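Quick one: structure below, then a few questions.
Omission of a single protein chain aside, the complex is shown with its protein chains in their original locations.
In order of appearance the chains are A, B and C, and numbering begins at 1 in each one.
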Amino acid sequence: MPTPRSSRKKRKEVFALGAEAVAEGALLAGCSFYAGYPITPSSEIMETMASRLPRIRDGVFLQMEDEIASLGAVIGASLAGRKAMTATSGPGFSLMQEHIGYACMAETPLVVVNVMRGGPSTGLPTSPAQGDVQQARWGTHGDHSIIVLSASDTQECLHMTVTAFNMAEKYRTPVILLLDEVTAHTREKITLPLPGEFEVFNRVVPTMPPEWYKPFEETVRGVPPMPPIGSGYRFHVTGLTHDVNGFPTQRPDETVDLNHRLFRKIDQFFHDIQVVEEYQTRDAEVGVVAYGSVARSARYAVDQARARGIKAGLLKLGTLFPFPKAAALRLLSSCRAVIVPEMNMGQMSREVKRVNGGRSSVRTLNRVDGQIITPSEILKALTQV
Amino acid sequence: MTDRHKGLTEVVIYPAWCKGCGICAAFCPEKVIELDAEGKARAVRQEDCINCGFCELHCPDFAISVRTKEPGADPGTPGYKPPAKGK
Amino acid sequence: MKRFTALERFEIRLSGLGGQGVITLGKVLGGALALGHGFHVTQTQSYGPEARGGASRTDLVVSTVPISYPKAESVDLLVALSQEACNTYYRNMKPRGILVIESDLVRQPPSNFYLGLPFTRLARDKIGVPQAMNSVVLGALTWLLPFARQAVMKKALAASLPAKVLDKNLKAFSLGYSQAKKHFGPPPALWDGNGDETEEPGD
Partner (left out) sequence: MSDVTQLIHQYLRHNKKFPHVFCPGCGHGIALGSLIRAVHGLSLSKDEVVVVAGIGCSGRIAVYVDFNTVHTTHGRALTFATGIKMASPKLKVICIMGDGDALAIGGNHLIHAARRNIGIAALVLNNNIYGMTGGQTSPTTPGGARTATSPYGALEKPFDLVDLARAAGANYVARGTVFQAHLLDRLISSAIERPGFNLVEVLTPCHTQYGRKNKFKNPVDMYQALKHAAVPREAWEHFSEAERKERIPVGVFVERDEPGLEERYRVMQAALLARPKAREALPEPNGHDPASTKAKLEGVES
C-alpha cells in the first residue's frame, strides 16, 4: 500500500478522468511500457499513455493488433525489466486470459486494468457493469493464485494503480485492476502526489553470480529474484510446468513444488495484499459490502440511512481477490443483515456467502441493465432488512 | 572445404547422441559412414574421409565431429584439450 | 465578490446535440469549479455511439463536501440545447430547479418557468463563430450560478483552448455573461435559499 508522507511542497491538483488517473498512477509507479488495443470504455487509459509515454525517457507505447498481442508484448517488456501494463474491457479481457495464465506461470509482474462492461459477449459497450469479477479470478485455465483490485473514485484510481504495480513487482504476479465505466469516466479533482510521496516497490534482482542463480528457486518469501533479459543471467522462461532452472518438467515432485509455491507466495501475504475501507461499521447493525462505483452509492446510502436512525455500515473492498475474508467476517459477525449490491448477477456476493457460515443474512442487490445502482436503491434495501 | 585430401581427418561419432536417422550415411560422398546393427552411425572407412563436412553440418543431433588428425585431438587420449568455452 | 461557505450536492445537467460542445462545456465548467473555486466536483457523461447530431449529455455534481454518488439524481440546473434533450431530461429536475434553454432550438418548453437565450444565433451573429456557442453558454451560466466567479471561469476557458480560437471564445463568454445579466435578472432572486450565500462588495 502506498503510504503518504507529509511534505511541504505544494501538490498539483488536476481535473481528470478516472482513466487519466490510472495512467498518472502507472507513471508514478514507474511504468515505462504500455501495449494495448482500443476498446470502449477503457480507451482513454490507452490514449493518455500514448500521449505521455513517448515524452518520458525510455517510455514505450505500442498499439498492438489485438488484446492477446498486447499482453504478449507487455510480458516481453516485463521480462526485459520494464514495469509494464495494458488496459482493456470485457471482450478484450477474455482474449487476454491466455497470457494472464502465462504471466502467472512464468511469474511475470504486470498490471492489467479492466474497465468492465456488460456482457456476455460484446454486451453493453458503453454502460457500466461489474461482470468480470469472477473472470478476473478464474478466467485463465488451471489452478492459479492472482491478485485482483478495484477502485471506486478518481483519486483511488491513481492510488490503486500504484498499489497494483507494487504488488505485481513484490509478488512477481499479474495484478488485475477492475474498474467500471462510471469510475473510469468520472472527471474529478485529484491531487497528484509529489515524487517520493508514495512507496514504490522495485523488482528484486539477483545479487549472486549468474552461475549460481536459479530463476524459479524457493525463497523465504516464495518469490525468486528476477533479472532483466540481457543482464548476464541467461535462463529459460516457459509456460510449461518447470523446475527451479526453468526447464520443462513432468516430475511429480517438481510439479507440486512449483504449484504450491505459486499459491503460497500470495496466500502467505494476505495481510499485505488485502485493502479494505470500513465506513461506519463499528456499531453497524446492517452492513453493505460494495466495490467500484457502487461503493460510492453505498456510502451515500449509509449516510442517508444513519440520518434516519438506521445503524448502517459499509465495507468497501479495494482487494477483491484474494477475498478479504477477515474484514468480511468482522462485518458479518456484527450485522444482522449484509447487502451486497453489484452491477452483475451476484459475483462478489458469492464470496461473501461462502465465508458467511450462517453468521448473518446475506442479501444480494443486482442490476444488469447497464445502469448504475443508485443510493436510493441501496437505502431502500437497508430500510427493509 | 578446406582440404580434399583423404586421410587427414577423422570422423568422431557420439553414439549416445546418434538417433540413427541415416542422413550422414546416405549422403556421405565417400561412404565413410554406415549404420551398424543397432542402427547407429559408425565411421567404417575413416581413411576415405575427404573432410567435406556434410555429415557434421547435417547431423540433426550434433553427434558427429569431423576433426583434423593431430596428437591429443581425441577425447580420452593423452594430452586431450577440451575446446575453449564460448563467449 | 460572491463566496459560498456551504453547498451540498448542487447538480447540473448539460444536454444537447453531439457537436454542440456540450462535453467540452462540462469539462471547462467542472474544471473551473473544482480547481479554480475549490469545490468538490464530479463530471460524468453519457457515452454512446453518438456521432455529430446525436444526443449528448454531461452531469456535474458540485459540493463543498466530498461527493459520494457521482451522477445527477435530481437536477438543480438543467441546460437543454435541443428540444429532444429538453423533453428527455426535464423530468429529472428538482421541483425548484432552473431550466435554461437554447430558445431558438427548444421551441416548446415544457414549463413556463425557464430562462432562454438564442445561444447559437448570438455566437454566429455577434461573434461570427457558431462553434463558440458553448462559450456563450458558459458565460451565461457564470452569471447564473451564484457560486461561480467570472475571472476564474474565464481563466479556465482560456486554459482549455488552442491559441488561435482564444480571442473569439473569450468574447463569446463575455457576451453570454452580459446577455444573461440583462435577460435573466439577478441570481440570488432565482436561487431562493439554495446554499448559504454572502455577498461581498467589489464584484
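By our rule, contacts are C-beta pairs under 8 Å (C-beta built on N, C-alpha and C of every residue); 3 or more make two chains touch, one makes a residue touch a chain.
Given the structure is predicted, the values throughout are model-derived calculations rather than measurements.
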Options A:122, A:238 or A:333, residue touching the unrepresented chain: A:238
Contact set of chain B toward the excluded chain (per top definition): 1-3, 9, 16-23, 26-27, 51-53, 56-68, 83-87
Chain A residues touching the omitted chain (full complex): 12, 14, 16, 20, 24, 33, 35, 48, 51-52, 54-57, 59-60, 62, 64-66, 68-82, 84, 98-99, 102, 192, 228-232, 234-240, 245, 247-248
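The rule is simple: only the chains that are shown with their structure count from here on.
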Topology of the chain contact graph, where touching chains are joined (line, ring, star, complete, other): other
Of all other chains, the one whose Cα centre sits farthest from chain C: B
For chain A paired with chain C, centre-to-centre distance based on mean C-alpha positions, whole Å: 36
Centre-to-centre distance between chain B and chain A (centres being mean Cα positions), rounded to whole Å: 58
Intercentroid distance (Cα basis), chain C paired with chain B, Å: 87
Set of chain B residues in contact with two or more other chains: none
Shared interface positions of chain A, touching two or more other chains: none
Partner chain A, residues of chain C touching it in the complex: 27, 30-31, 34-35, 40-49, 67-71, 73
Chain C partner contacts - residues on chain A that touch it in the complex: 13-15, 40-41, 126, 153, 181-182, 185-189, 293, 296-297, 299-300, 303, 372, 374-376
